[in-house]
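== subunit A ==
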Amino acid sequence: MSTALDIFTVVSVAAGALFFLAGTVGLLRFPDVFTHIHALGKADNLGLGLVVLGLLPQVNGLLAGLKLVAIWLIVLLAGAAVSQMIARAARRAGPHA
Partner candidate 1 sequence: MIAAVNAGIALLLLGLAIWTIAARDTFAAIVGFVAYGLLLALAWVALRGVDVALTEAAIGGGLTGVLLIRAAAKLRATEAASNAERPALPTRLAAAIMAGGVTAALALVVLRTAGPAPTLAPEVAANIGATGVANPITAVLLAFRAMDTLLEAIVLLFALIGVWSLAPDHLWGGRPGARYRADPDGILAYLARLLPPLGIIVGFYIFWIGADLPGGKFQGATILAAMWLLAMMAGLADAPPVSRRWLRAALVAGPAAFIAVGAAGVGIAGAFLGYPEGLAKALIIVIEVALLPSLVLTLGLIMAGAPERTAA
Partner candidate 2 sequence: MTTTPGGLLLVLAVLAPIVGMLIAFTLGGRNAQRIASVTIVIGLGIAIAIAAAWAQTGATVVYLLGGWSPPLGIALRADGLSVVMMLAVAVVILGIGVYARADFATPAGVPEARAPFVFWTLLLAIWGALNLVFVSGDLFTLYVALELLTFAAVPLVSLDGRAETLRAALRYVLYALLGSMFYLLGVVLVYGAYGTLDIGLLAARVHAEPATLAAAAFMTVGLLAKTALFPLHLWLPPAHAGAPPAASAVLSGLVIKGSWFLAVRLWFDVLPGVVTLASAQLLGVLGAAAILAGNVVALRQARLKLLVAYSTVAQIGYLFLMFPLAFDAGAAALERGGALAGGTLQAISHASAKAAMFMAAGLIYRAVGHDRIAELAGVGRALPLSVLTFALAGLALMGLPPSGAYAAKKLLLDAAEASGQWWWASVMDVGGLLTAAYVVLVLVHALRPATEPREARAHVSHRAQIAALALALCSLLLGFAALGPAPLDAMPKPSLDFGALASALLVLLGGAVLAAGLGLRLPPLPSRGVLTAPLAPVRRATVAVGATFVRVDAALRQWPVAGLALIVAAIGFGAALLA
Partner candidate 3 sequence: MTDAPTLYGLCAAALIGLGVYGFIVNPQPLRKLLAFNVVGSGVFVLFGAIAHRGGALGWGGDPVPQALLITGIVVAFAATALAVALLLRLADEADSVTLADAAPAKPDVTARDR
């Protein structure tokens, strides 16, 4: 059982790490603010989600698990809202910004 859970953790966490890598590659390769937001938002939130998912079997107790999920939710919520605000600010600042 615990081996199975450990395997699950490894797979999920590794997948999450790959998404972080993808996000960073996006940041490095994409040309402008809007595509950066895209790279950061999508990849990072998914990355964190997978890491959280992978760590769930490793923590003790229900409360800790709930808190892990709450972390992901907060980041997701803030990320979505903030991305929109940044995009709007960037658009207002104009193409040269």
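Per the selection procedure, all candidates are chains of the complex that A comes from, given by their letters.
Operating definition for what follows: a residue touches a chain if its C-beta (ideal position, glycine included) is under 8 Å from a C-beta of that chain, and two chains touch if they have at least 3 such contacts; residues count from 1.
Values in this document were obtained by computation on a predicted structure and should not be read as measured data.
**Q** Out of the listed chains 1, 2 or 3, which is the one touching subunit A within the complex?
**A** 1
**Q** Enumerate the contact residues on subunit A facing candidate 1 in the complex.
**A** 70, 73-74, 77-78, 81-82, 84-85, 88
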